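I'd like to ask you about the structure that follows.
For this depiction, one protein chain was excluded, whereas all remaining protein chains were kept in their positions.
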């Protein structure tokens, strides 16, 4: 819906992010930094960054917005977008993706095998680990080098060079028993075409992409702009598919707190275990907040508070 | 977001609903009419009505839009709105409602006891039966006669007289073993203040409210208009709470197809087992479609197709 | 198998129960008395009684073996036996009972609705609450007054007068939300013929039967003696059905600790929430131990220890 609104808020955004940051920062103390790998456990829990990048390129930032951190599960959005790009038209997307992975919220912890077993190896959606593994399995079919293709796409969207942290990918691999369990379970239901190791390798690599909050905010703008990257004007995805990606983010992007996020934030979001949350504000901006301590659902605690505060102040809720 | 957009589509709505109706009607043949009570089983499955009522009162309708049918689960939205009204400020709403019922999609069939047991008697959200029973339990505290208050509210929103069909309420009661099971389970977890029979009585009554598609579409406009009923200008709910209600509808309003609806329709919706689906298009209109045959998730099959088609044509998706 | 073995242990039983009692009593301190109704909460947790009644009538007892306590879930064995008696031949038992209730261990807490829902209203076995409700539903068909018939049967087996404690039945009724939930769920699956209240009334009454450990031990002897009550020589159940009842007790009689009991005790047992455990030692004796504090699985903690110790000393394990 019309870009006229941006004008209205133009002068307020910088003030709003400052106030949101102030409101949110103390909440971090109530959260817990992920500690299943050293690279996450050792991060400074007081790190906090918030970036809002408008469609016209204006950037409003506060805090640690130029410190790279692993994007982890936020990469699932890029993987899905890449799969849609490569598959092409909506009919083919439907046949290739949506028969192998659902579009429903999971209602269970993000790495639950229970649902996967009851539902015969069809993951509930591509924003949970099992679903992302299926998307990666598809990418292996469609890309010579899925990780290279993802990096290329993200570099273009962020306008800067972006790399993997191979030590993180390696550490993920060592603690990937549960993902391996899910991949094997899906293979037992014939919902994995490639080898478990190959698929996990793509997944662990994409999780280790190092990006800054600023870069992530930039990379979300194409979703907010009918699928077009406002920097170069390139159509990354059709307007229709861009809306679909945002719908999936809204209903499935924040584990078992998607309802809570829709309720209090009102924007399509995707969180990562390193404490990042990416969001797209349709016709307005790309947004990213980073604060490592997580709440019980696995989302950045101060990040959620900041987004709640910010969308209230800027009236960005899509509802 | 700005009302300027309505202009753009003004002339198209009538044509759009005609095309959506034509596209959707055949789908009804693939669905199944609910048959657990005679009053639903005996309905003509070819009935089809679609109504879009703009904020300014302009009504675009096609088909059986003046035939009353039981609103069933769509009443859950009215019950939630009434509870919010009566409780008043957001802090109190939080304390009284959200500590007793969640805001997360259920990921399980709408009447599942499993989740209710695992989550200690706290229903996942107020759009599933168990959650609606808790809301009704709250209404008994806050209203002298909850059903009378709901009728009053709905009459005002629809601008016409509305009544219960007591034969339907009685039939619901006779087939309410599962709701009774859930109510007793919640009582065993101390999440029901009033007697099981009293709560079920309110619930079965509200489900038997007889409304037409036109009336339902009108009654949704206040949600689309920052909580204000555009007919009389009365603030039904604060803008903030109206957004919250829509967020809950989007993530939880269509049983285990909420992701699918967000994906393909992109509007906050709530369905009922008689084949009605209500929707709110922010800053645009209230919408209702009616077609009795249901899909496997329990939502009107042709209704979903019609809304998908309509929101694509009118670009009404909130994403 | 032959009665010749009893001779061998004759002189040891009294000593064995003394030693078992001494070994077991301290364990009671680690358990917790059931407290969902006052009548159970207020019992003296140091009460302890152990009775072994041989087939020839010789009674070996120690401790509080003449204090009546509510038999609670142990009544499920009597209800099942009564149902088998009334239905008569094995073919009819199969058709009437085993199509409505299973014979498998539950693997879940004794009052779980989860399994009942997944398995479409068919309880796993007649030793859990849901299964006992189905048996009671059957008894209503087959007996003019099921509770009176159960009392009559038990009086004969125990050789003494036995009564209900109506205050306990009433208290059970008030805290029966969960049983009511299960009964309604089964009714929703058409696995309950009679009204929920009527069935619950039978169940709550049978749970309130007041018996002493000595009486219970006597009443188990017919199972140990091929279905014949050794007092009067009456065939209570066919030898074949008596074995079947014991098989169900062994695999399902002690909630989610049936494997543990088979492993450590090695006898068919059934426990009750008041701290009683009944057991049948084939060709040897009826046994009952009573100690109110329960372990996490809901079985008498000291009772289990005593039976483990006793069956080891007397080599009573059926394995």
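Letters are used for the chains, namely A, B and C, taken in the order the chains are written, and counting of residues starts over at 1 for each.
Assume a residue touches a chain if its C-beta (ideal position, glycine included) is under 8 Å from a C-beta of that chain, and two chains touch if they have at least 3 such contacts.
Worth saying up front: this structure is predicted, and the values here are computed from it rather than measured.
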In the full complex, displayed partners of the excluded chain: A, C
Omitted-chain contact residue, chosen from A:53, A:134, A:157 or A:187: A:187
Option from A:22, A:117 or A:141 whose C-beta touches the chain left out: A:117
Candidate in contact with the missing chain, chosen from C:130, C:147, C:250 or C:306: C:250
Of C:31, C:266 or C:292, the one touching the omitted chain in the full complex: C:266
Touching residues on chain A - with respect to the absent chain: 112-114, 116-118, 177-178, 180-185, 187-188, 196
For chain C, residues in touch with the removed chain: 1-2, 4-5, 102-108, 115, 124-125, 240, 242-244, 246-248, 250-252, 256-260, 262-263, 266, 268, 282, 312, 317-319
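The definition used in the following text is that only the chains that are shown with their structure count from here on.
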Contact graph of the chains (line, ring, star, complete, other): line
Chain closest to the middle, measuring from C-alpha centroids that were averaged per chain: B
Angle, in degrees to the nearest 5, of the Cα rotation that carries chain B onto chain C: 180
Inter-centroid spacing, chain B versus chain A (mean Cα positions, whole Å): 31
Centre-to-centre distance between chain C and chain B (centres being mean Cα positions), rounded to whole Å: 49
Chain C residues counted as touching two or more neighbouring chains: none
